[in-house]
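Note that this is a trimmed complex: some chains were dropped, and none of the rest were shifted.
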Amino acid sequence: VTSHELVGQRLAEEAARMASLGWMRGTAGNLSEVLVHNPLRLVITASGIDKGELTSRDVVEVDATGAPVADSMHRPSAEAGLHCRIALLTGAGAIVHTHPVEAVVASRRFPDGVVVDNLEMLKGIGRAASGERVTIPVIANSQDMVELGDRLEAAWTTAVPAVIVADHGLYAWGSDLRQARHHTEIVQWLLNFTVLSNS
Amino acid sequence: VTSHELVGQRLAEEAARMASLGWMRGTAGNLSEVLVHNPLRLVITASGIDKGELTSRDVVEVDATGAPVADSMHRPSAEAGLHCRIALLTGAGAIVHTHPVEAVVASRRFPDGVVVDNLEMLKGIGRAASGERVTIPVIANSQDMVELGDRLEAAWTTAVPAVIVADHGLYAWGSDLRQARHHTEIVQWLLNFTVLSNS
């Protein structure tokens, strides 16, 4: 078993977990784990496969541009370039991209960012439980990964390990895959709370 | 194991999956897979059985009119004729019919069709993520499968692999059963989004 396959196994299990929560309907969403930061090598889930049915082989290793580093039976996710950009920008070790309905509803109601404060759950992303206004950035969607990366770079702050792509979904990241999962769950909780509070 | 039984196995597994999502309460819903398009032979789930408890034998092979091609211990779903009509009309290889609450709520709010645009999820049914208004057709319900088929034929477009039957549920299809699942999930996501956005 190679390191590459171990990463594939972890990504497949995490993908199945996220799919079971309803956050990766169809073949939506993708996950990645950084092998090495400099020069960047990242393993990302393959394009077009049901995230509840991934195997450890349904992943592709890509370079800093999101291009496969070797022949592969799979294409990397079309959003590989954005995963790379996030890894380089934030130093994240893993990135989770999901499509929860509530994230998209929130992005339409709050296109300038979702502001939350005075919530214990904020501690789960390293923020204070009170006395701090936190903005979860919202960026406009694009099919151009460079443009989307530029927007993410402009909107991103170290205060929040996540960015909402309007009309699209959520990117969240962490030092490793488990922390990326937890950040995904926390931010999704904050968005559920926001949507439910305002309905 | 015959080809017929293999199809039954796939339909039973997919039915259990859809049932676990809450989209086939009671004995509602049905699924089919095309064996051959010309002349049409289609395998469809049997009538009146809990979709979480189907076995590979709880299916019936029908001809282009929805009539069983051989003696069977089961009756085909009453909607077999509509499945056949969809297969002939669209060239689909598999058809999934579900009863999600949100689809029916959406059909009452938007009886002329559910319009969605600027959503990344639209790519999951082959549409553009922006700049394209997409209408998920809504047709009036009927107990007459010929009438329902006529309405579906009149409302259907190649732009969307799904039709909502008002006060009833959702039909979605794809080239194979997995794609029909994905189209079901994507359209259901779009309807959830629509209902949640407007509440």
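As written, the chain order gives the labels A and B, with residue 1 at the start of each chain.
Quick note on the criterion: a contact is a pair of C-beta atoms (placed from the backbone, for glycine too) under 8 Å apart; a residue touches a chain by one contact, two chains touch by 3 or more.
Since this is a predicted model, take the numbers as computed values, not measurements.
Here 2 copies of the chain are placed, and the complete complex recorded in this file has 4 of them.
In the analysis below, only the chains that are shown with their structure count from here on.
Centre-to-centre spacing of chain A and chain B amounts to 31 Å, using the average Cα coordinate of each chain.
If you check the complex, the residues on chain B that touch chain A are 118-121, 124, 129-130, 178, 181-183, 185-186, 188-189, 192-193, 196-197, 199.
On the side of chain A, the complex with chain B involves touching residues 25-28, 50, 99, 101-102, 104-105, 108, 141, 143, 165, 167-169, 195, 199.
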